[in-house]
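One chain of protein is taken out of this complex; the other chains stay put.
What follows is chain A.
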Amino acid sequence: MQALHFLQALARIARAAPKPAHSARTRQIRHAAYASMAHSSRSSRRTWSRALLHRLRQRQRPGRLLTVRRRVRIVTPITSRPEEPARAETLRQLVPGGRGMEYCNLLEETADYVQCLRAQVQLMQTLLDAFSS
């Protein structure tokens, strides 16, 4: 399902007229890649996938780019998590939605996110190879 979603998005981007600039196309494809990851049936119940979709939708509304939204989050502040290894903080920044998670949830979500990310990369590489020959 991840592949189908991405291919459909790619076809839409290809058909767009007038033809967008190269940088705009790159951005659209990148957006489609992350959207396909978040929409794949395996991941739609994951916290990272919801956080990613939320982030993608925020980027699509140009009018909101300049507003600063302060969300009140009822989570443990990052500075008071001494029971975690230091690297966990970097991981929280890399995995969508990672900041609000409990440590063990973060580990689970990371595993799922990595597998989905890798599948997307393999899909894009396969497409490039198929069309370049």
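Quick note on the criterion: contacts are C-beta pairs under 8 Å (C-beta built on N, C-alpha and C of every residue); 3 or more make two chains touch, one makes a residue touch a chain; residues count from 1.
Convention: contacts and distances are computed from a predicted model.
> Please identify the absent chain by the protein name in its UniProt record; candidates are "Glycine cleavage system H protein", "NADH-ubiquinone oxidoreductase chain 2", "TBC1 domain family member 19" or "BHLH domain-containing protein".
So the chain that does not appear here would be "BHLH domain-containing protein", according to UniProt.
> At which residues does chain A meet the chain that is not included here?
3-4, 7, 10-11, 13-14, 19, 22, 25-27, 29-30, 33-34, 82-88, 90-91, 94-95, 102-104, 107-108, 110-111, 113-115, 117-118, 120-121, 124-128, 130-132
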